[in-house]
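For this view, one protein chain was removed and the others were kept in their places.
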Amino acid sequence: MATTELTQQGAARDAERRRRGRLKRLLMHLGLIAFGLTMLYPLLWMLSSSFKPTELIFKEPGLWPTEFEPGNYVEGWTALRNPFHHYIFNSLIIVAGAVLGNLLACSLAAYAFARLNFTGKKAFFAIMLGSIMLPVHVVIVPQYILFSNLGWINTFYPLIVPKFLAVDAFFIFLMVQFIRGLPRELDDSARIDGCGHFRIYWRIIMPLCTPALATTAIFTFIWTWNDFFSQLVFLTDPDLATVPLALRQFVDSQGQTSWGPLFAMSVVALGPVFGFFLAGQRYLVRGIATTGIK
Amino acid sequence: MTRSSRGRPRRAAALLAVVSTAVLVAAACGGDDDTDPAADDPSPGEATEGAGDDEPVEIRFSWWGSDSRHEQTQQIIEVFQEEYPHITVVPDFTDWESYWDRLATATAGGDAPDVMTQEERYMTDYANRGQLLDLNELPVDLSGIDPLALGGGQIDGAQYAVATGVNAFTVIADPQAFEDAGVQVPDDSTWTWEQLADVAAQITANGDVFGIQPDGSNEAGFKIYARQHGQELYNPDGTLGFEADTLAEWWEIQLDFIESGAAPSPTELLEVEGPDTSYIARNQSAIATAYWTNQLGALSGTAQRELALLRYPGEGENPGMYFKPAMFYSISSQTEHPEEAALFVDFLLNDVRAAEIMLTDRGLPANVDVRQQILSQLPETETQVAEFMAEIGPGLSDPPPPPPNGAGEIPAILTRLWEELLFERMTPQQAAEQFVNEANAAIGG
Partner (left out) sequence: MVSTKPVSAPVAPGDVTARLTRRRGKSVLQKRENRAAYLFLAPWFLGLALITIGPIVASLVLSFTDYSLLESPNWIGFENYERMLDDPRLHNSLRVTFTYVFVSVPFVLALALALAMVLDRGLRGLPFYRSVYYLPSLLGGSVAIAILWKIVFGTNGLVNQVLGLFGFEDLPGWVGHPDYALGTLIILNVWTFGSPMIIFLAGLRQIPHMYYEAAAVDGAGSMRRFFSITLPLLTPIIFFNLILETIKAFQTFSQAFIVSGGTGGPADSTMFYTLYLYLRGFGAFDMGYASALAWFLLMIIAGLTAVNFIASRFWVHYGDD
């Protein structure tokens, strides 16, 4: 009898704890959703405006369109010199190259900085960091002259080739920090097994760095996709224009901007970036389930 | 190691190889029109100095605008290329703000476009630093150009730029808003600044729209006011040509509108982006004083009403309004094909077919004959503009001289000081004196 009483009390306490836990979780979800909606308001506004006729966007700035105008999407798609997917395609080429280049070159450099000791390491590390501290506007003109001498102006080369040469030191630094978080025992056991540096890099460190690699890929994608200034300067041929350049063409600060199509195409332009993020997210989930030491 | 972890790196390597090749191939394809005539030294086979008109030549033409202008310009280029099949015109266009960065960088890199669109605030800098050619020495026919427009592109007798067309800075009024408020639209050939203030106050009191959307940041507005008082923004010799008091007065007039409630509040005014987000275009103001005649189309298009063009107050006594070159065509001194570039500029200015496509998008055409010929084809708002400009033209005094070097900084200085005034961080007198100091520093260099 005492045991059943105790069990009953225990069961009641458990149920109470579960209820409180559920309430806490519910509140947490509500909080997160409310916060999320506040965060998303500007985006929701842009989405809703993309379905309003241009004249009404600023006359009726509420969130709900009174007149529905899906034609903005068609107009935006076809208004420019080329259909909009042409610009998306251009951007995708550049971005694909940039992502690949960064993943390869930056991870190689990061391994050296994180795992190896070599003469001049500190100096090179400082130079590596220093290279991201100078604003682009003062190097763009010398860069332009450099690329012009190579005949690369009006090609995608100035936007892709540097990535294969680890110019984006941000990601070198990112991966250095991630790699340094991995215990050295892994390297050592591999070395005892007879692995050289490259195999340690390729077989052990890189697989364990999947979150860092995914982060690099996602950020490179987004930053390259949105990189307006370099694309403006290096690509003057209108057929080579990328998404940011194309979006600018809807803007007319002196006359009538086609706001409806601009917002519609901005929404469309978010598609590939967001899609890539969603795809890459999965790799952020995959962490170190096993230690890899076996 | 498990089998999957051994296979994964190998598969990854293969994938890497395939994608890299694809990307490099695509990147190479992205740049097959690698011919950049201005980039390298002229090779002996290139046509220069009129030797052999029929060798294929490529020239680059740059302009700013929105996609409607881009489309029109492409059409004009096609007509030109049909007429001169050996000349290919490569387009180079972007929006207004980005245009100057691209132009400056390309010029610095030796890649300036052969024919470029210019604007008065930067034209002098480009000309005085040797980047523009004197069009008097090229086969461009300037005889048909409106003399009122030619002066704007002349420095020391050399014609570095030709106006594409002319605009006027003017007052826009919404007749329906006047009617709704029960106020009569005043006679714009006689009205004064005090009358403007009265009308604005009345409309605000009677109706539910603002009487006026003023502006103290546009130098064109100040130029008009200064000229009405016998002064100028710039003297022909490149120095400042006005007294600080005049500037302070002009600002005070604008600030009074805001203080009296006839105009929107300071932050509301600053939030206006372009004509299509203006108060008058949103049917929330009866008058606007800071737009150009070629913006009438955008304004009434967004407002979805017929709007009226009025002269500035005070014009009846001492006219201050002027025809401004909307933009210019110039030829780069880096060009390797000056003859062909000149042909193209001549076509843009004088050929009726170009004007028929462009209409008044770049201002009312500078060539007077061409202007006459296209009058019948203009849409309604543009006919309105053409008539207005024909009406006020005879009453105007000589246009202002081209701005000096460094004039590109003046609009920003004026805007910044206007913003200080809006938030009462300075008095108009202080702001006017500071403007004089900063403007002198900018153009003195």
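Read from first to last, the chains carry the letters A and B; within each, the first residue is number 1.
Just so we're on the same page, contacts are C-beta pairs under 8 Å (C-beta built on N, C-alpha and C of every residue); 3 or more make two chains touch, one makes a residue touch a chain.
What you are looking at is a predicted structure, and each value in this text was computed from that prediction instead of being measured.
**Student:** For the chain that is not shown, enumerate the shown chains it touches in the whole assembly.
**Tutor:** Hidden chain contacts in the full assembly come out as A, B.
**Student:** So which of B:Asp125, B:Asp174 or B:Asp346 would be touching the chain we can't see?
**Tutor:** Of the candidates B:Asp125, B:Asp174 or B:Asp346, B:Asp125 is in touch with the missing chain.
**Student:** So that we can see where the missing chain sits, which residues of chain A does it touch?
**Tutor:** Chain A touches the missing chain through residues 25, 28-29, 32, 36, 39-43, 45-46, 61, 104-105, 108-109, 111-112, 114-119, 121, 124, 127-135, 137-143, 146, 161-162, 164-167, 170, 172-174, 177-178, 180-185, 187-189, 196-198, 201, 208-209, 211-212, 214-215, 218-219, 222, 226, 228, 244, 247-248, 251, 253, 259, 262-263, 266, 269-270, 273-274, 277-278, 281, 284-289, 291, 293.
**Student:** Which parts of chain B are in contact with the chain that was left out?
**Tutor:** Counting over the whole complex, chain B touches the hidden chain at residues 97, 100-101, 104-105, 107-108, 125-126, 129-131, 265-271, 273, 406, 408-409, 412, 415-416, 419-420, 422-423, 425, 442.
Everything that follows uses one rule, which is that only the chains that are shown with their structure count from here on.
**Student:** For chain A versus chain B, what separation do you get between their C-alpha means, in angstrom?
**Tutor:** Here the centre of chain B sits 37 Å away from the centre of chain A.
**Student:** Taking the complex as given, what residues does chain A use to touch chain B?
**Tutor:** The contact residues of chain A facing chain B are 55, 58-59, 79-81, 90, 93-94, 96-97, 100, 104, 140-141, 144-145, 148, 151-157, 160, 202-203, 206-207, 228-229, 232-233, 236-238, 240, 245, 248-259.
**Student:** Would you pull the chain B residues touching chain A in the complex into a rising list?
**Tutor:** It is residues 1, 5, 8-9, 16, 19-20, 22-24, 26-28, 30-31, 33-34, 36, 39, 60, 62, 65-67, 70-71, 74, 90-98, 101-102, 105-106, 108-111, 273-277, 282-283, 295, 297-298, 301-302, 304 of chain B that touch chain A.
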